[in-house]
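Of the protein chains in this complex, one is absent; all others appear in place.
Each chain carries a letter (A and B) given by its place in the written order, and its residues are counted from 1.
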Amino acid sequence: MTDQTMSSASPAIVKPKLSRDDWVMRAFILVIGLWLVVTLVMPLYVMLSKSVQNKDGFFIGLSNYIEYFSTPALFYSINNSFFIAFLSTAISISLASVFAFILSRSTIPGKSVFKNIALLPLLAPSLLPGISFVYLFGRQGVLKGLIGDYSIYGPIGIVMGEVFYTFPHALMILIAAFSIADARLYEAASTLRTNRIRTFFTVTLPGIKYGLISAIFVVFTLVITDFGIPKVIGGQYNVLATDIYKQVIGQQNFEMGAVVSVVLLIPAILAFAVDRFVQRKQVAMLTARAVPYEPKPHAIFNRFFFLYCCIISVMIIGTIGMAGYASFVTFWPYNLELSLNNYDFDVMDGGGWGSFYNSLEMAAYTAVIGTSVIFTGAYMVEKAKGFGIVRGIIQFLCMIPMAVPGMVLGLAYIFFFNHPDNPLGFIYGTMPILVIVTIAHFYTVSHLTSMTALKQMDPEFETVSASLKVPFFRTFLKVTVPVCLPAILDISIYLFVNAMTTVSAVIFLYSSDTALASIAALNMDDAGDVAPAAAMCMVIVATSASVRVVHALLSKGISAKTQKWRTR
Amino acid sequence: MKNDTADLKDETYLQVRNVTKKFGTFTALKDISLDVIEGEFVCFLGPSGCGKTTLLRAIAGLDIQTLGSVYQGGKEISNLPASERDFGIVFQSYALFPNLSVNENVGYGLVNIRTSKSDIKDRVTELLSLVGLEDQGDKFPAQLSGGQQQRVALARALAMSPGLLLLDEPLSALDAKVRVHLRHEMKELQRRLGVTTIMVTHDQEEALTMADRIVVMNDGVIEQVGTPEEIYGHPASPFVAEFVGTMNFLKATKGDNENINLGAHTLSLDDEEKAKLNGADVLACVRPEDIVVRGVDANTENSFDATVLDLEFLGSFCRATLTYGDGDVNLNADFSINLVRDKGIEVGGTVRIALPANSIHIFSAG
Partner (left out) sequence: MKSQILKTVLAGATGAFVGATALAGSALAGDSLTVYTAVEAEDLKKYAKNFNADHPDIKINWVRDSTGIITAKLLAEKNNPQADIVWGLAATSLMLLKEEGMLEAYSPKGVEKLDSKFRDSDSPTSWTGMDAWVASVCFNTVEAKKAGLPAPKSWQDLTKPVYKNHIIMPNPNSSGTGFLDVSSWLQIFKEDGGWKFMDSLHANIARYTHSGSKPCKLAAAGEIPIGISFAFRGAKSKAKGAPLEIIVPTEGVGWDMEATAIIKGSKNLAAAKTLADWTVTKKANVMYNKGYAVVAYPGVAKPVKFFPAEIASGMIDNDFQWAASNRKRILSEWQKRYDSKSDPK
């Protein structure tokens, strides 16, 4: 009877008890959140808050912004930045779409060779196209006739460089988009006697819409935040990213540099927000009943496709090959005798072969630690229950690095980690800080790759484990990691390759013991040793390429052993 | 396992009390209360979005209810996470671990309770033979057929001898033939093990053939709880009547002597139904297979002439579309093939039909 009186009161909201798994996951999420706060948010805050401070660190409101916005040069930089970004994006996406289409929807021979060639630019430091384009299209360039009276030093060179640099990024996203195709739609189209062109516009294009939008925004953001190529080949063509360089390196005006960084963040974040918004609308393209698309040969198209792939491949190989050639030339263009002297890095600027070994070490640590942190983090954020706000914030934080120019991140690290009150100050000037900054710099793409892989996992694995009283981390190690192994290897290779080539952030953070090969190349070029710089670039390309080959063999081996469940 | 099932039969094993689940402003479950008896097989049946899966997930502790409580085996589990509850679960997708062999999948939870290797092996063999997959233990899930995968998932769910087995649309990804076959097999297995089972399904046939009791849900509330016969024969609401089986809904008005007027015809009712005559307008419901032709003449109670508008051949029987009176009201009736032959029923012809008083269900209209 007392029961009755009790229940007449308004019923209490059930407060779910958290399981041990929930607690562990939340703890992990907090650790990941803390990692992001320490390696990203706090440094950036310290750096960007300088934009509202004067030289002595006093808050002065928006007067730096007002000063910056009252210089007419700014508008040229904004104009130029957008012009370059739009043009590069349009060219890069157009070229990459066709290439991706051919690789995933045609039957031409040598597709894997073409794909590997197309991804080569990922392995090259941004200095490499700079050197090659000058040797190819400069005043003494072997192909200078191709660009007529125009100069390579300026928008043309920047756009060419950016297209070279962003092409593989766009290609990877677009290949993924094209490979998600339901053959039934094509069968339907062909039974309705739709011709290939109409099929392309009514079936193919809508199918890749989301991948295409994603690729556009990634390329746009990459171009607008890149300063390497405009600096090396851009001449006096001002863009926002080189404005930061001018302020920070040319005039040691960190406050103004921070202002430009904030301005630069806006279009990048905007692009990202739009992309995220659009992606949210995407519905699963592949239903359980979809049938994978098997391309059918078409003689005439194939001939054209093959030719197209050859042309693109020749351009990429030509650019890298030119740098390879440059690395053997004694003194361009007046003494074309070939020699191996340029590979004797120990007598050159920049740390010699030691810097190369440092780079290898740094890249290996970045790949191993970065992959563990990023993939585990993505898993926790994707699979944890509740804790929505924290998870949302982490998701957002993971997107920021894409929009932050490396130079800004590097300086931010000095201000934050070298502050006398920072208990983490001991990592300043060491290998770990280089590893940490590189992980932070390349977090976004790795995180997105992890999320994509994790979203393909059955969401009920964790539920089943819970019902079987198996702690989630056993399922994570026994099931999630093995099933996602291809994606995990992709992330580690991505981090490795980028760690080998990155310059912008680490240039402020390396010390005498931790000079890096990519910086050595830049310094050698600065010192006028163009050929040795090209040689170092080639060593980097060769290293990353071999690591990729090893990775491919390894994946094959691992697949044979652990992925046999994939085959029926 | 239960040593004396007979004795425990009447004992309530799972109690759901006043459970409400809200997702933001949307209320998915509205004050649900339900008892499940030890060892019985209960089906949650309803259209998609009715809340049946939400209720299952609340019982499993996967999406804990906003208000209300749940008791299992006399113990309150209202706020416990899934890992602290006692259940095995099979999903529509089966959620088999693709990189683990069948043996490893089935033994997945056993490894954790630190039984010895040989114990695990024995138990896995036992479970696989229970579902008829003794010789498939070394294969990977992708190498099995859908039906086999489903059975592996079932074996895995049963591995820990759970007190409660939850099945979330476990058969809906299968071909029709396999599905029918597995229905019996699963029901048989459940009966043998005596494990209290809740299955979510939108397939009424599945529910009718497998369940001891069916919980029909709609729009976040329970419409009716009952045995398959009760649900089918005595639907508690128009929704149940329409959702389970086929039903003719005929607009009628209350007559003078506790009977109803269907157009020009007056139909008498069972006593039970007479009690439901509240307003002037009512809905008289009749299942197509309850409409009688054989032995019907002018004097048969509740009989009248109808015109055959259409005959649809459905294999073992024909579904006739009939009209009576003014011709604007249609009525479906299922006639056996030999009835159609014997009576010479054809499109455009007339046939005398009867709606027996005990087959008419009355609901208030509107």
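We adopt the following convention: a residue touches a chain if its C-beta (ideal position, glycine included) is under 8 Å from a C-beta of that chain, and two chains touch if they have at least 3 such contacts.
No experiment lies behind these values; they were computed from the predicted model shown.
The chain not displayed here makes contact, within the full complex, with A.
If you put the hidden chain back, the residue from A:M315, A:I427 or A:A552 that touches it is A:I427.
Here one chain is not drawn; of A:I13, A:L146 or A:A527, the residue touching it is A:A527. For the chain missing from the display, the contacting residue among A:Y237, A:F472 or A:F496 is A:Y237, taking the whole complex into account. Contact with the omitted chain, checked across A:G110, A:P206 or A:G250, is made by A:G250. Residues of subunit A in contact with the chain left out of this view: 71-73, 76, 80, 134, 138-140, 149-151, 153-155, 231, 235-238, 242, 245-246, 248-252, 254, 330-335, 347-351, 365, 368-369, 371-372, 411, 414-415, 418-420, 425-432, 435, 477-478, 481-482, 485, 507-508, 510-513, 519, 523, 526-528, 530, 558, 561-562.
Throughout what follows, only the chains that are shown with their structure count from here on.
Once the centre of each chain is set as its mean CA position, subunit A and subunit B turn out to be 52 Å apart. Against subunit B, in their complex, subunit A makes its touches with residues 7, 11-22, 288, 458, 460-461, 463-471, 474-475, 478-479, 482-483, 562-568. For subunit B in complex with subunit A, the touching residues are 18, 60-62, 64-69, 78-85, 87-89, 91, 93, 95, 97-100, 108-109, 111-113, 140-143, 156-157, 159-160, 162, 173.
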